[in-house]
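Only one protein chain is missing; all other protein chains are in place.
Order of writing sets the chain letters: A and B. Residues in each chain are counted from 1.
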Amino acid sequence: MKSGGLNPIFKIIFYAILIIWGLSVLYPLLWTLLDALKNNDQFFRKMPWSLPDIPLLWSNFTYVWSEFSFDKYFMNSVVVTIGSTFLGLFLAATTAYVLARYPFKGSNLLYLIYIASMMIPFSLALIPLFFLLNSMHLTNSSLGLILVYASTLIAFGIFVLVGFFKSLPKELEEAAAIDGASYFGIFFRVMLPLSQPGLITVGIVNVLNIWNEYIIGTILVNDPVHYTLPVGIAMMQAQMQYRTEWGPLFAGLLITMVPVLVIYMFFQRQIASGITAGAIK
Amino acid sequence: MTRIYSSLILLKLFWKGRFNRMKLGTTKWQRNLFIATFVLPTFLFFCLFMVYPVIQAMYYSLFDWSGSSDHKTFIGLDNFKEMIHDPIVWNAMGNDYFLVVGKIIGIMILATFFAIALTRFRFKLSNFFRSIFFIPNVISVVVIGVLWNFIYNPQIGFLNSFLSLFTKDKVDITWLGFTSHTIWMLLPPAIWAGIGFYMILLIAAIQSIPESYYEASGLEGAGQWTQFRYITLPLIWEQMKVSILNIMMTTLNGSFVIVMIMTNGGPDNSTQVMGSYLYQMAFTQYHFGYGAAIGVLILIVSLITTIILQRLMRQETIEIS
Partner (left out) sequence: MVSKTKLAALGIAALMAVAPLAGCGSSKDEAKTTDTPKTEDTTTTTKTDDSNKTEATDDGAKKLTGDFEIQYFVGGYGDKWWKKVIADFQAANPDLKIKESGGPKINDQMKPRWVGGNPPDFVYIDGPNLNDRQMVEDGQLEDLTDWLKDAKNIDGEKISDILAQPPQEFDGKVYDIPLVLNSWGVFWDKALFKEKGWEEPTDWQSFLAVSDKIKAAGTTPFIHTGKYPYYINGAILYPAIVSANNNDISILQDMAASKVEAFQQPAVMTALKKIVELRDKGFIDKASIQINHTDSQMLFLQHKDAFIPNGLWLPNEMAKDVPGGFSFGFIPSVTQDAGGKVVANTSTANVAIAKNAKNKEAAKAFLQFVFSKAQASQWAELSGAPSNIKGDISASNAPSHVKDAAKYLTDPNTVVVPAITFNADVDKAMQDATDALTISKITPEQWVERVVEAAKKASK
């Protein structure tokens, strides 16, 4: 038998499975788009997979974009997502570096605490969290959201980046040290640039998470001026329950999905290596 | 080089003492200052915004508190005692474990299959499949819930419409309304949504296996199955363990969102999981103290399950060096 050879019958079966799964993944995207162009009548009269009637109701998109101030939410989301990702990355990277390279008394315990925190049901903490931010005058502000989201990134960031820093060759640091660089110098000038792929991947996974987060956002922000996109969508969904506008709902969902899909398409390699970096080492 | 991995996350203490301290010509003091400036701010941040609110919430589990009043009564462990007699808690825990087991089996089989198919079998379009299979991980869980509700809708849903193509009478199965076992129906969306992440993890693991291993075994006449069994599987076992533990943790902690969107825990609490019951008790039925107690239960159950799974999966792992 030839190396790596596969029975042609199996090959066909495997191909079929891949294609079916591929369709099951792509179809919902298409379906969301089609249904964003329908009105309620078409929703209930026709088969779920049928095409929308002509003329296509592109107005559903403009409707949600203006009616629900999606333009504003979009900008808020961008600010909050970028701000919290950078802050969270910085906080996670510094600690991860120390944990990976400079173990100290209690560093294992610290690592365990961070990892264990990923098991906590965070929804419980919503009300205390609100009081905390309220006392700091950080409710209804993008800054408050940035601080909280950044904190939620820390554990995952440390989990991945510790592995990443460990996989970097130690010789580079040693060489830098011999050249007289300080601890800080080594980190900022040598290690941080070297770990860029790791940072990017953690960053992107975080962007995907924050871009979709709405439970914390709903509680901490109740002024529409500061809504993020997912909070806006949650509000819209709550309203749709009473108004039953499926078309606009799907249009709104699509609007939130597009940016993450684009980000994913551009950075899929980094995402893959990031997921791996944390786990392999 | 072979060594025993005491496998991941919680008990992964593997760097302990393995790294020689760098011989930098600096004093201990400088080193400590550096460690402090890098560790403390993060830790303070983490304590303030994560640990403190959670601890405070857990502390409420000792109170009889509606969650909407400004006064609460200390009742010690009564919430936990009540939990023991609450059949819904036990049912919810059963559902949680059902989802954990079902997701682990479903996701691991499919993700491993896809990972191997997309790397070892050299299919055309491998890259294309690889990128689209991750898409469900990018979509918000709200969308996934709405989507699958439409698939399961008995009157206008995809599934019944599809089945009706093959039957004489119109199929009208209420997929989310069985008297029991409705929780089974939540498994497909959970698996569907989870595979991409683990597939990519396993793909990376497979790609890091040197091609020479396969070539050597190929010369000896080993087929795909043999190669999988004796080369791939042992070498990706570490990542599979990571995946299994991660599936367990995210399920116990996060499956409540999809439950709440799709069935709201119903009918008659038959699809309730611990997280959704927590949410319902704490936020819609005015028993925040009790909800907090369920939260503590989730944490304890997660920790115990992690340790048990660690033990079960302890197996010698081959590491390529």
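Following the convention adopted for this analysis, a contact is a pair of C-beta atoms (placed from the backbone, for glycine too) under 8 Å apart; a residue touches a chain by one contact, two chains touch by 3 or more.
Everything quoted here is computed from the prediction, not taken from an experiment.
Peer 1: Hey, which of A:Asn7, A:Ser24 or A:Asn40 is the one touching the hidden chain?
Peer 2: A:Asn40
Peer 1: For the chain not shown, which residue from A:Ser141, A:Asn209, A:Gln239 or A:Gln268 touches it across the whole complex?
Peer 2: Per the contact definition at the top, the residue touching the missing chain is A:Gln239.
Peer 1: Extract the touching residues of chain A with respect to the undisplayed chain.
Peer 2: Output for chain A: 40-41, 43-45, 127, 130-131, 134, 218-219, 222, 224, 234-235, 238-245.
Peer 1: In the whole complex, what residues of chain B lie against the chain that is missing from view?
Peer 2: Given the touch definition above, chain B has residues 66-71, 152-155, 172, 174-180, 263-264, 266-269, 280, 283-287 touching the missing chain.
In this section, only the chains that are shown with their structure count from here on.
Peer 1: Where the CA atoms of chain A average out and where those of chain B average out, how many Å apart are those spots?
Peer 2: Chain centres of chain A and chain B, defined by C-alpha means, are spaced 16 Å apart.
Peer 1: Taking the complex as given, what residues does chain A use to touch chain B?
Peer 2: My answer: residues 1-6, 11, 14-15, 17-18, 21-22, 24-26, 28-29, 31-32, 43-44, 47-49, 91-92, 94-95, 97-104, 108, 110, 112, 114-129, 132, 147-148, 150-152, 154-155, 159, 166, 170, 173-174, 177, 182-184, 187, 208, 212, 214, 230, 233-234, 237, 249, 253, 256-257, 260-261, 264-265, 268, 271-273, 275-276, 279-280.
Peer 1: Which of the residues in chain B end up touching chain A in this complex?
Peer 2: Where chain B meets chain A, its residues are 8-10, 13, 15-17, 19, 21-26, 30-32, 34-35, 37-39, 41-43, 45-46, 48-54, 56-58, 67, 110, 113-114, 117-118, 120-123, 129-143, 146-147, 150, 156-158, 161, 192, 197, 200-201, 203-205, 208, 214-215, 217-219, 221, 223-224, 227, 238-239, 242-243, 249, 252-253, 256, 275, 278-279, 282, 288, 291-292, 295, 298-299, 302-303, 306.
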